[in-house]
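I have a structure here, written as structure tokens, and I will follow up with some questions on it.
Omission of a single protein chain aside, the complex is shown with its protein chains in their original locations.
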Amino acid sequence: MPLPFTRSADRNLRIFFSAFLLIITGSITLFSFYSRPQATEIGYSPVQPVPYSHKLHAGNLGMDCRYCHTGVEQSAQAGVPAAEICMNCHARVKSQSPLLAKVRESYQSGRPVPWVRIHRLPDYVHFNHQAHVLAGVSCVTCHGRVDQMAEVRQVAPLSMAWCLDCHRDPAPFLRPRELVTRLDWQPERDPRELGGELMAARGIRPPLNCSGCHR
Amino acid sequence: MRGGPAGSPIYGVAAEFEDAARLLDALHELRRRGYQRLDACTPFPVHGLQEALGLRRSPLGWAALAAGLAGASGALLLQWWTGSVAYPLVIGGKPFFALEVSVPVAFELAVLLASFAAVGGMLALNGLPRLYHPSLRHSRFGRASDDRFLLIIESDGPQFQPERALEALRSLGGRQAEVLEE
Amino acid sequence: MNGKQYWRSLGQRRESAEFRQWLEREFPEQASEWTGSRRTLLRLMAASFGLAGLTACRRPAERILPAGRGVEGYVPGRPLYYATIMTLSGLATGLLVETHEGRPTKIEGNPEHPSSRGAATAFAQAAILSLYDPDRSRSVLRQGRRSSWEELAGFLRSHFEAAGRGEGLWLVSSAIGSPSLARLKALLLEKHPRAHWIEYEPLGREQELEGSRLAFGRALQPQFRFDQAEVILSLDADFLGLDCLAPAWITAFARRRRVSSPSDGMNRLYVVETAYSLTGAMADHRRRARPSEIPALAQELARELGLAASLPVVQPGAPRSWAEAVARDLKRHRGRCLVLAGPRQPAAVHALAHWINHALGNVGRTVYYTEPAVRTQAERLHDLAAEAASGGLRTLVILGGNPAYNAPAELDFAALMRKASVSIHLGPEADETAALASWHVPEAHFLESWGDGRALDGTASIQQPLIEPLFGGKTAAELVALIAGYPRQRAYELAHEYWTAQWPKGDAERIWRRSLHDGVIPETAFPEIRPAPDVPRLRSLSAAPPPAGAELEVTFLPSASTYDGRFANNGWLQEAPEPVTKLTWDNAALISPATARRLGLQAGDLATLERAGRRIVMPVWIQPGHADGAVSLTLGYGRLRCGRVGRGVGHNAYPLRLSGAAPEAAALRLSKLGRKYPLAVTQEHHSMEGRPLVREATLEQFRRQPDVAARQGPKTEPFSLFREHAYTQGHQWGMAVDLNACIGCNACLLACQAENNIPIVGKQQVRRGREMHWIRLDRYYAGGEDDPQVVWQPVACQQCEMAPCETVCPVAATNHSPEGLNDMTYNRCIGTRYCANNCPYKVRRFNFLDYHKGLEEVQKMAYNPDVTVRMRGVMEKCTYCVQRIEEKKIQAKAEGRPLRDGEILTACQQTCPAEAIVFGDLNDPESRVSRLKRDPRNYSLLGELNTRPRTSYLLKLRNPNPEMESLESS
Partner (left out) sequence: MATVSSSTESALVLGRPSLAEVTRTVAGIVERRTPRAWWAAFALTGSLTLVLLAMLGYLVTTGIGVWGNNSPVGWAFDITNFVFWIGIGHAGTLISAILYLFRQRWRTSINRFAEAMTLFAVACAAIFPMFHVGRPWRAYWLFPAPNAWLDLWPNFRSPLIWDVFAVSTYGTVSLLFWYVGLIPDLATLRDRAQSRARQVIYGVLSLGWRGSARHWNHYEMAYLLLAGLSTPLVLSVHSIVSFDFAVSLLPGWHTTIFPPYFVAGAIFSGFAMVVTLMVVARQAFGLQHLVTMKHLENMNKVMLATGLIVGYAYGVEFFIAWYSGNPYERFAFVNRALGPYSWAYWIMVGANVLAPQCFWFRRLRTSVPAMFAISILVNIGMWFERFVIIVSSLHRDFLPSAWGMFRPTWVDLLTLAGSFGLFLTLFLLFVRFLPLISMSEVKGMMAAREGA
């Protein structure tokens, strides 16, 4: 038999091995990076059946979130408005606009407008809008500056780790109840300090145990 | 073909010996004659070979010890951090961290890393894996992993004289004395 | 345990080889994942599990569908509660129904309603499942082919034009408690004076009314005040169980068994019965007697009380001395005692009971009389049969009920129906009767239709729907209105019109709305009537039946799962173990151990039962404490035309059931068939092994040493090797269960099932030991195998402070909340089952298979949206209804006030008619639960393991008559 290996064998071996390692580690890092909720969730902005602009209504016209999302202070769900609520104004304003055809149709027939859900939690997570709003957590904390979005897009990962960040240290995210829907509001003093006072005043102790959210 | 065209760099010369005893005698003799860079390929660890070649005791033990300690302390740190810093959960009414329950994992990790150190260190110190080596060029190298003993005198630079080395090996009973190219 | 021998079962008692085989046999040959599953996993959950952490692949678009127009006062995501009623055998009980987004999801008792007082029975709890039962009939059928209400209307108009004065028109309806329907009945009979209308209930109580007719000369309804009675004698009346006409009875009875200090008193209960009932289990003295012995005993008692002195002595010996002792005890408690007879007893026995009560001055105190709320007339079915035989039967209208299945056997109702040229059947499902009828009309469920009804005491309520009829069902009233050609046709109009007519014009609407809100209509209870006994008649009547020389006597019992068969397609009820036998998905012929020995029978043997020339095949079950020489047959099984769940479950006993007074005593022949039948029971695992699990003492013992509960446990001082967590901050939830009040009904079990989306697993899985109920009603026998006592112990997760389950979970899926809850996080669980292995109470339940598989949309509507539906492969268990805790906490915070004690009710606690379960905050020293924890009777189950359970139990007490100790021992 000839020699098992020639001089070049070792170089080839090393090249082969390092290439192998590179591919493995590379793919793992890439996967773990792009599978982070930050990568998968943020930026989701589907096309809605009606081109409703929060920028126009909440931003320019300065409507309060609660005008449409009526449940937010009384219920777990903030609620998406019935066509009726749209028609309160649009019976007069832009009453013939083709963009609003679906809304008018829904109002007539009672058949719902099929909005596409953007902020979704798995059904084993029991998030409660009422509890958060009453504690003084602003809409903006989870939904971002909706008043500047023509089309709403998800701005937060809404992952458990992300929720926990706030539940562990809520102070910086709290504000007086009445300012909850003021998306542009900035505290004039140190938010942590303010939040601390609010926590003390309202006895805010966000749950860190599982059944706080999973039931 | 063996011997090779003159000019091609020479790794050393090698010859085959019948058994371990003759190999050892030869080695002693060669060292007496002033050959420093000697090596032997044997099918099994031959006792006295280390002494004959003047090899130092392998330092692997220390590597393993260090790795073991690292493993144990790393494990303890992990368990303390996850249990009482990252997400302290009340479990069975027990403390967030206790040494007692942390022992098994610490021990296992210690053993694991120490073993890695031992094997990794062995390969590193031996320069393995190394598929090609000049000594493989010896015509009877195959027997060195079977029942023969190969003695190698490595070249120690330009002043190295293969002919004298070959002569020395033959004189000490080495068969198939050959020059090994790089 | 104070000298008592606890044992598992007959087989186990004498460790026989057959028994061991039986144990082996208890488990089927192979793992059959149950195909007839009823519910499915919300796929979303699985999906989100699967997707979690996947790369940025397109997310499936999920839709939000808001209503086109808002609904007044309705906020999406918030449950609403409505008052309504459920009617069973013509008697209404008040309910409070929770709805989410317009779908009823949970039923509670209506605190305002006199017959429920906030409690709900197992049947009421399970009604939700029946509402969403996809097997309900979905359309009008003509000769079995799809038809329509309009077509029926057309047909009826022409048909009844011809019918003229109603010759040959017979109507068979279930018992009518509804005033508005009663009025329509009257109208129809006015229009068709020749027509006949029979109110029939297979479990009717004709004998009771007949008894009062004998005693007072007129049919009267006895109304009991159990909370006034210190001594109660029940003659075969299971008034805590299936003969219970109002959950409030149980509440009242249980109140008299609350003992918190040695000075407190408690009532004493004597029970004479054939089979082992819930009432028998509560008894301080229970006497088992074959059916024919009970009247004799009643008469004996009357004689001892010096009433029927003229009557002959029927049976000397033991019953006599027993009767003596009871009589003395009754006499000692004049005006504070109560004697009642069960519906299976002949009129004479009822008459005697009335007489005795009167004589002991109980009338007006522990019992009073009113007009009967319902009058059924099973006997008139014979006239119908006669008419049919004579060919006079033209049109037969069956309003609810299933007579073809449950009418007295000798009538052969099926043949009778065929004789009618036109037969119309109204019923919730296309059942045995529907199959024979020329027309079938789907009946609306009570949660989807308007109506009204009366409680036992006469209190009327409006039945208001919570959802549109899912399958276009109609009510009896609507059908009657159609037949009677009444101008108004819609159920709402019929009820509304009737009631508003009762009230002053101006106020009518206000009262109507108020009645809807409260669930009761003011001033509708019957007035009390003070009847005088017809003593000469009573003297003359002898209760003793002709001496029955029968080898075996037979008695027929309602089923705790299907009642009279109507709930056969309800999986929750089918899987709820029968309280005493712990049988699920089956019925069996119950016999006593001695009788079994005599006939060489073993549990599970198939036998043929023959009576009056009719024969059926049924497995036998050996029931300790059953009367010798008698067989008890549970009705309501073996339905052939029924939904997928109930079809062919169990064996039909109706073919052996004859009508007429006390037919049960007629002889029965039982012969072994030599084959075995697989029964799914959990009972073989019910022995105390001398362990202090259920701690029990007599009132005397408790008075002598109030710490008897502690003394019965081992003397241990548990300590821990590490520093423990302090549970002193905020709320600390705990629970106390009063074993002295618990009557072992399954209400809590079903309430829990409904509240927590607990799946049913089917007979095969139950046989494998995989039932999913979060709360288990442990039943233990005490005493000899022929006549043992029964004790109950509801066991759910004990929420241990030092939970063994938590330590061993490798992924920390179960851990402790700061409020002392043993949280179980389904979405973190990977299903090692290590926690269940390490749980000393074995209260954790594992989803061995996907028990929510293959579910129709309509069935998903029953889910409670506040509770996650668990997927295959995860562990689940009781959480103290944490979803309710969180809801109330948020509500209190929103209203800026602290939580009130008793504001949070767990599902089991809320429905418990005996008020045996108390939940609350242990950190509040004044909360009810804290006070109970200080009660001397309080003890922890397996406390010696130092698991620190948050649930504890209160010592079970019995109040035996000292005079009778000697009798018992004999």
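We just call them A, B and C in the order they show up, numbering each chain from 1.
As a convention for this text, contacts are C-beta pairs under 8 Å (C-beta built on N, C-alpha and C of every residue); 3 or more make two chains touch, one makes a residue touch a chain.
Being a predicted model, the structure only gives us computed values, none of them experimental.
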| item | value |
| --- | --- |
| Touch partners, limited to displayed chains, of the chain removed from view | A, B, C |
| Option from C:Ala430, C:Cys809, C:Leu932 or C:Leu957 whose C-beta touches the chain left out | C:Cys809 |
| Touching the absent chain when the full complex is considered, from C:Arg776, C:His816 or C:Arg950 | C:Arg776 |
| Residue of C:Met282, C:Leu849, C:Leu899 or C:Met964 touching the missing chain in the full complex | C:Leu849 |
| Contact footprint on chain A, counting only the chain that is left out | 1, 4-5, 10, 13, 32, 35-38, 159-161, 164 |
| Chain C residues that touch the omitted chain in the full complex | 8, 20, 23-24, 26-28, 30-31, 33, 49-50, 52-53, 682, 684-691, 693, 765, 768-770, 776, 778-780, 793, 795, 804, 807-812, 815, 828-834, 836-838, 840-842, 844-850, 871-875, 942, 945 |
| Where the unshown chain meets chain B, residue by residue | 20, 39-47, 49-50, 53, 55, 57-58, 60-61, 64, 68, 78-79, 82-83, 86-87, 89, 91-92, 94, 101-102, 104-105, 107-109, 111-112, 114-116, 118-119, 121-123, 125-126, 128-133, 135-136, 141-147 |
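The definition used in the following text is that only the chains that are shown with their structure count from here on.
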| item | value |
| --- | --- |
| Euclidean distance of C-alpha centroids - chain B vs chain C, Å | 81 |
| Chain A-chain B separation of Cα centroids, rounded to whole Å | 59 |
| For chain A paired with chain C, centre-to-centre distance based on mean C-alpha positions, whole Å | 47 |
| Junction residues of chain A, two or more chains touched | 209 |
| Junction residues of chain B - those touching two or more other chains | 89 |
| Partner chain A, residues of chain C touching it in the complex | 42, 44-45, 48-49, 52-56, 59, 61-70, 75-78, 730, 813, 815-818, 821, 823-828, 866-869, 879, 882-883, 886, 890, 893-894 |
| Chain C contact footprint on chain B (complex, rising order) | 89-95, 98 |
| Chain B contact footprint on chain C (complex, rising order) | 720, 722-725, 801-807, 809, 812, 815-818, 948 |
